[in-house]
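Yeah, one chain of the complex is gone here, protein chain that is, but the others are all in their spots.
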Amino acid sequence: MVARLTLSAADKRVWSIIGGIVLLGALFIPLSQLLFDMRFTYTVRVVALGGAVLGLLSGVLGSFAVLRQESLLGDALSHAALPGVAIAFLLAGRELSWLLIGAGIASWLGLRFLSAILHTTRLKQHTAMGIVLVAWFAAGIALLTYIQSIPDASQAGLDHFIFGQAAAIIESDVTLVSAVGIFVLLTVALLWKEFKLVAFDPEFAGANGYRIGLINALLSTLIVVAVVLGLQLAGVILMAGMLIAPGIAARQWTQSLDQMVILAAVFGAFAGAVGAVVSALDSDIPTGPMIIVVSFLLVLFSITLAPGRGLLWSRLRQRANRRRFAAINTLRDLYRYALSHGAEDYPAPDDFIRGVRASSIESGLRQLRAAGHIMEAGAGWRLTESGIAQARRDRRNQSLWDLYRLHGDELSLPAIQEDRQLDIAAVLPAAALELLESKLKPNESL
Amino acid sequence: MMPLERWLIELLLNIVTRDELNAFLRSPQNSAALVGGLIAVSGALLGAFLLLRGLSLTSDAISHTVLLGIVIAFLLMTEVFRLPGDTSSPWLILGASLAGVATVLLTEMLYRSGLVRQDAALGLAFPLLFAIAVILVSRYVEDAHLDEDAVLVGEIGLAWANTNSHCFSNCESVTISPDHDAAKFARRCSNCRELGISPRDERARFTEICSNCREYTPAQAWSAGLLEREPALVFFPKSITVMLVLTLLTLVFVLAFYKELKLSTFDAGLAQALGLRPGALHYVLMILVSLVAVGAFDAVGSILVIAFFIIPPAAAYLLTDRLSLMLLLSPFIGAAGAIFGYDLARGQLFGLIAIADGIAALNRLFDLALPEKWDSSISASMVLMMFILFLLTWLLSPRYGLLSTVIRRAKRRRVFENQVVLAHIHNHQHTATHEIELNVAGLHEHFRWSKQKMSRVLTRLRALGYVRILAGNAVLTERGDRQVHAFRKTMLEAHNMPDLSG
Partner (left out) sequence: MPDQADRSDPQESPPIALSVDDLTVAYQEKPAIWDIDLDVPEGVLMGIVGPNGAGKSTLIKAALNLIPRAAGTVMFYGAPYEQARSLVGYVPQRGSVDWDFPTTVLDVVTMGLYGKLGWFRRPGKRERELALHALEQVGLVDFLDRQISQLSGGQQQRTFLARALVQDAQIYFMDEPFAAVDAVTENAIVYILQALNKRGKTVLVVHHDLQTVAHYFDWLTLLNVEVIAAGPTAAVFTAENLRRTYGGRVTNLNGGLLAGAAGG
């Protein structure tokens, strides 16, 4: 049994990113006071804390929304919360907890209506979501317009719920959000295994006796809670972006769900806090849009630079591969031509070799010559001694791979991933390799 | 735009008098309903194809992205070219809709990278562009036509007020120059700012400046009281012209390419093979959606506009299976929503129910003191009215409506239950175990049905003469036997199978 006590390199990388951002976040206020002599008022600190808590929550639950391929559902749900806010205000006045409960109910009704349309009509999901999104939003706008006609209601600040206004967050709001947030996070931690299984393979979960309907409903409810809590900060129109962006960014860095969710939480907290602070310092900038811009920068950064998946690395990898293939293919062409003419160092005419492989030939010839594998011979190319050795090694490696595919089962060799670009000696244990080599025909062995 | 408007007005003046026309256009309700109706017609025509192509939310995407286009074009116009800020200018509409199409292309690239799923790419890119637009609006734009409220709901209620004037007789343009009788002059200190002194300072020098010297169109001249005789004027709302042009464009596109659109929506591969260029059609469709979204921005803002694309076609889709009918019905549903929506904003639901009564009832019930006067956003109410029409369709559509579906399903369930029992009896009545399998008292256990359900089905089968009870066991009658065979035949034909029972 292999006991995994040490962290792999990839794990270390992810954890150090997480640690780094957390440290940066914790030291943000003391550092910026020390270095830039910035003075943050008490209000700005409260706003920053609120932004961080909300960002963290939406990062965690947004990860599940992204994995369940429900990114657009978040958009519909957040738009749908608006009429709830307005009705709660009409009935109960400006008490944040009531407004949020109203938002939650409206959003939940939107969800029910969505599934009712999908179950009873032939409308597709996109259309149904569009209907819920815009109809609920229109109801909200109509109610808000009506509310503005009520004397003294204009100071209520309900329009903060549309684009988000961090400056309106006060200490009691942060307390409320944190209390609900702790409850939500505890639920996610307790049901971690269940959420993971249902998100990955609901059918298997069902066959194992998990109540998929219940778990799904719970997860959706938690997502609604996260959306509703975040409304004050990001606003109904842009909440969906704040929900899913941290998860999408985090997904690029890691292959494990645990790390993805933690990283998404950290990204979310970072975006929430930065967005909130910037908008609190400059009242002309609404909070929601600012958070979205920060989140998207994180996504852009992750998509380009994340090790392994990142666009930059895969571009570089592709280029390196193309170069390598050009060299090896040119070598093979030259060797094959030489063999078919009876001698390993028989020169191949230049125009023949260019005719065989037009596109990558320049790069191939250049690399081979630089490595000393070929030299010019009249109007053609001749393999040098090192070139011949290299070509033989390559041919032998390919034959061994062929044999592995052919006899791997009957020799009961260990199962390895077939990658013909690799040296088989590097991936197969020595004993297994010997068995394979014994199958080589005499003229192929060295 | 002007010559077109003039031509249109001349056409209309053949039918109505100038005063009637002006009165009609100056009514906020008529203008709003006309603009809303035109948006609904063009939106519904395009939306029907979006719906069938599974692209309904692309209209959401485009409406978000064109906002950024509008804001950038607006800033370019006002800050760089120093033109008056006018969101219904044709140049702005063209530029902004190009931005919309470009962004659709960009998101397609984003999910083609393979790192982000399509829904995530949509869910991410459009909020971002919208966010940038909102930041630009709130930070740099100070204009009544382009603030955060206008972004949300538009100003369809003011469509009547933003007009071009056309003069038909007694047309006198007036130019007031400094030597004109009506010229007014003001004294202004010419070197005060330069020297930093007050006008009372003795070093101050003064020049006389004409404050009303410029060219006056007949309409401006008349309202400034410069004319003796009233010119014959018609004030034509700009939004109507813009939407009229866009609606005509859409209509021409859909009529001219009906066959191509139909085929490439249904089977893009075949359309390609037949040389119909579905890719190009797709982008023309996207350009038109962008154009309509930008053109409608003034009236309904950039979010509510998606309702005009999505809801009416969705309702029509529940009414008919035929594309041509769908294209005919959805503009009507949309236009009806726009027209009745205006009344809803003023507190009347189809002229039957007054919202004020509802609020009064609420006040009584919850002991609240809400104002009973309901005066709300017109564009939002139009959307709500379309939604109400959708709900009615959903409930009552003869083919796909909730009511008819419930009735049909209940009927089918009854037939199905009958067939389950008949097949069971048929399969077991000549086997050794038929005493166990077909005993009436225990029959419900085999199906895991309740006793009541079983006896209900059995009663029905006996009444139909398919089943007899023989010594406590259920037995098929001859009729029942025929029924089983007939059903089996249709059922297996559905699976493309030969009849097995023969």
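Residue numbering begins at 1 within each chain, and the chains themselves are lettered A and B in the order written.
The definition used in the following text is that a residue touches a chain if its C-beta (ideal position, glycine included) is under 8 Å from a C-beta of that chain, and two chains touch if they have at least 3 such contacts.
Keep in mind it's a predicted model, so treat the numbers as computed, not measured.
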item	value
Residue among A:Q255, A:S386 or A:Q421 that touches the chain left out of view	A:Q255
Contact residue for the chain not shown (choose from A:L197, A:L238, A:A280 or A:V293)	A:L197
Candidate in contact with the missing chain, chosen from B:R188, B:R409 or B:K451	B:R409
Missing-chain contacts mapped onto chain B	409, 412-413, 415-416, 419-420, 423-424, 427, 430-431, 437, 445-449, 491-492, 494-498, 500
Residue numbers in chain A that touch the chain omitted from display	1-2, 4, 8, 67, 69, 190-194, 196-197, 199-201, 203-210, 251, 254-257, 259-260, 405, 408-409, 414-417
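The working rule: only the chains that are shown with their structure count from here on.
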item	value
Chain A and chain B: spacing of chain centres that average the CA atoms, whole Å	34
Chain A to chain B touching residues, read off their complex	66, 69-72, 74-75, 90-91, 117, 120-124, 126-127, 129-131, 133-135, 137-139, 141-146, 149-151, 162-163, 237-238, 240-241, 244-245, 248, 252, 284-286, 288-290, 292-293, 296, 299, 303, 309, 311
Residues of chain B defined as touching chain A within the complex	51, 54-57, 59-60, 113, 115-117, 119-120, 122-124, 127-128, 130-132, 134-135, 138-139, 148, 152-153, 303-304, 306-307, 309-311, 314, 317-318, 345, 366, 368, 370-371, 373-377, 379-381, 383-384, 387, 390, 394, 400, 402, 405
